[in-house]
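Only one protein chain is missing; all other protein chains are in place.
Moving on, here comes chain A:
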Amino acid sequence: MIDIQDIIKPENLVYEKSSLLTDNVMHYCPGCTHGVVHKLVAEVIEELGIQEQTIGVSPVGCSVFAYNYIDIDWAEAAHGRAPAVATGISRLHPEKYVFTYQGDGDLASIGCGEIMHACNRGENIVVIFINNAIYGMTGGQMAPTTLLGQVTATTPYGRDAKLNGFPMKITELIAQLDGTCYVTRQSADTPGAVRKTKNALKKAFQNTRLQKGTSFVEVVSTCNSGWKVTPVEANNWMRENMFKKYPLGDIKDI
């Protein structure tokens, strides 16, 4: 009979928290996808050994405090303007790895112009786009990516196309732009999906090293507080509804 204490030894360790993640407790709600993506960004930067050369630009939204959790250099941009700030940083420091981390309210709504033009110019940056179909921080209002019929604080009877327009597939729009080299949509709900997302992020950062242009990684995410369900139900809801509108996979890879 093997005792648990015989297994828990340093030589048997196969998975632990990345050393780039700080000891701060994340302010995110239990089960929030932001935590998983933060962890993956930290792991990818650690594995590529580029901690000293990486500069992140955090957005406005729940992930505004990303700089408290990953131990790299950060800048904080005004709402939606992360791609513009990242443009400046990457042009001043072309040898650095610059990435933005934005939600759907930040990137697809107020920052729609900035992201389109940054991608069209082919700035040598990585864009991480968290799409949870809602404004999480301000209390669950409708976002451009909110699905038709989805109930939010500002669409209490469900999103109506006549009144509110259609959900925006911004990643497909971005893929049309010649400046982008890698555009993909991933999720982080299962261990397999988490591994795929990590590979996508790694590839995106490697594209920066190769000076190939803008890499755009969308992660279809959950907001269990905004959707008013448990974290496990949120993942199920995402698989049933969001994946139909936002199918996973690489959209562009050159």
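Here is the rule we use: contacts are C-beta pairs under 8 Å (C-beta built on N, C-alpha and C of every residue); 3 or more make two chains touch, one makes a residue touch a chain; residues count from 1.
Note that in this section contacts and distances are computed from a predicted model.
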item: Protein name (UniProt record) of the chain left out of view, among "ABC-type quaternary amine transporter", "4Fe-4S ferredoxin-type domain-containing protein", "Glycosyltransferase family 2 protein" or "L-2-amino-thiazoline-4-carboxylic acid hydrolase-like protein"; value: "4Fe-4S ferredoxin-type domain-containing protein"
item: Of A:Pro30, A:Gly49, A:Pro156 or A:Gly249, the residue in touch with the unshown chain; value: A:Pro30
item: Options A:Val14, A:Leu163 or A:Leu210, residue touching the unrepresented chain; value: A:Val14
item: Those residues of chain A which, in the complete complex, touch the missing chain; value: 2, 4, 6-9, 12-18, 21, 25-26, 28-36, 39, 188-191, 194-195, 230-232, 235
